[in-house]
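I have a structure I would like to understand better, so I am pasting it below and will then ask my questions one at a time.
All protein chains of the complex are present and in place, except for one that has been dropped.
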Amino acid sequence: MALLEVRELGVGLADGTLLVRGVSFDLERGETLAIVGESGCGKSMTALALMRLLPPGVAILGGAVRFDGIDLARLGQRAMEDMRGNRIAMIFQEPMTSLNPVLTVGEQVAEVVRRHEGARNATARARALDLFRLVRMPEAAARLDAFPHQLSGGQRQRVMIAAALACRPDVLLADEPTTALDVTIQAEILALLRELQGEMGLALALITHDLGVVRMVADRVLVMYAGRKVEEGEAKALLRQPLHPYTRQLLAARPHHGRSRLDGPLAEIRGMVPAPRALPPGCAFQPRCESALPRCTAAVPPFIQSSGYGVACVLHDG
Amino acid sequence: MAETPLLQVQGLACHLTSPAGTVRAVDGVSFDIAPGTTLGLVGESGCGKSTLARAILGLVRPNAGEIRLAGELHPTRTAPQRRRRARLVQMVFQDPFGSLNPRLTVGRIVEEPLLVHGEGDGASRARRMLHLLDRVGLPFTAAARYPHEMSGGQRQRVAIARALALAPKLIICDEPVSALDVSIQAQVLNLLCDLQRDLGLTLLFISHDLAVVRFIADRIAVMYQGKIVEEGPAAQIWSAARHPYSRKLLAAIPPDPDAEN
Partner (left out) sequence: MRLLRRLGRSPAALAGIFLLLAVAAMAAAGPLLYPEGPWVLIGRPFAWPGELAGRPFGTDSLGRDVTAGILHGSRISLLIGLAATAVALGFGVAVGALAGYFGGWVDDALMRLTDAMQTIPPFLLAVVIVVIVKPTVATIILAIAAISWPAVARLVRAEFLRLREAEFVAACRAMGMSDMRIILTQILPNSSAPIVVSASIMVATAILTEAGLSFLGLGDPNVMSWGTMVGLGRSDFRTAWYLVAVPGVAIVFTVLALNLLGDGLNDALNTRLGRD
């Protein structure tokens, strides 16, 4: 049994419009799973659903989220609050808005410790200092009393990681944690996450749109499009030989290997991601797909799995 | 025969003062851009690239140095001077949300530069606006829509159409695709390349994304803490950069996803 088992997760609006459609995956201890897709594919909603932090108007409409045997989707409010931060934690893209601007960062990390471990002030502060050292915060002791706006983007993200790991959770969800950071800082933060994962045996689910980041840190990758899972497999192999046309076209759309415009235009993907309420019939990617066949509009291709790899495409339905 | 560079920046300095002190956002920058070519300006946050862009655009008055467009200085003290400069250099901004007035229709937004400059009459302006929309790959029905009804990629196309309205020679692109999805980035980058080729534009392409800059630029300049630390042909910077910061930047880029180990 995997540490986290998501089965046919459905997330949507009150009127029944689905933003996440029947997504299933496992997350093992010590593994980094990258969930990849562009805006509107439902990757963030999936992570928020696991934490039961969906915005107002959006709810889990179906499926199960089994964490260590417990179905998180059906857990009571109080029990879920005990889980959050304690056994399953999340960090977000924009640390400036995720941190309270009027509290010191040391205080915000100490608060997590106090909430879940009932520690007293002095103990909590000492733990906060330990955590700052854990996340390799430069001049950790001095930083405890700094306010978020006094820190750089990279330092703020370290604070978020410290708060998230305060209670040694089993699962860490990271929603685009480095997208807003400079590329040199991104490299440092991703390396930090990998190290911490190794030290603490975390299960890490990393949500990103950047396939280069996936190549850097992920063991397995799950590609999402229009709310559905379209491909899944071991990261390096999948990126070298993608099966689903969306994954292939997404890879081709970036300038790789020092390519210049003199080598010809980039391989665009024509059209746009469809709105959840206006999905095309059959395969959602079909209008933009270079390999589309007439039968792609007939039905949504089922996700077919075989020895660790899976893809939802009629070209590969055996 | 050497042509006059379209843009000549010489010893440019811009200081930003705040209660915390004075920051030299641009600290002695010099470079040229030959007409019809693209210079890629690469740097991370706080390096001063946006301030440099605004100084070239005429929105920020430099504390020192010169900016010459087509060989002439173009001061921006009076409104007619600003309009003269506007016909030479325009900008496409980063944020497809914030760079378009939410209260105006797309058609009005694209026509605005023509209105400000008193070009033609209502009919000729409308014709030019529709022509511009077509140039950037938008349907003519877009003219009646509002920015919030369009996607990020479409909004950037509107921003590009607006920048082209006065037929400027130099277009500054300040992180024009950074806020867009990867599949849309390719569309907009290809569009910029096509427009440059068809209209003979000169581009100053600013981005933190080295791979994108390598793709679109002829030459690359690397900026760090207000200074240009290295400049050269794009291929050379990409494969054999010399300055330690340039190399650090290149080393930090995520690998190509399909790379062999």
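In order of appearance the chains are A and B, and numbering begins at 1 in each one.
Definition applied: a contact is a pair of C-beta atoms (placed from the backbone, for glycine too) under 8 Å apart; a residue touches a chain by one contact, two chains touch by 3 or more.
The model shown is predicted, which means the values in this text are computed figures rather than measured ones.
Though it is not drawn, the left-out chain touches B in the full complex. Touch with the chain omitted from the figure is made, among B:5, B:113, B:226 or B:254, by B:113. By the touch rule set out above, chain B reaches the unshown chain at residues 54, 57-59, 79, 82-86, 90-91, 93-95, 98-103, 112-113, 116-117, 148, 159, 162, 165-166.
What we mean here is this: only the chains that are shown with their structure count from here on.
Put simply, chain A touches chain B in their complex at residues 38-39, 153, 182-184, 186-187, 209-216, 236, 239-240, 249-251, 253-261, 265-270, 272-273, 288. Looking at the complex, you find that chain B touches chain A at residues 44-45, 151-153, 181-187, 189-190, 193-194, 208-212, 214-216, 234-235, 238-239, 248-249, 251-261.
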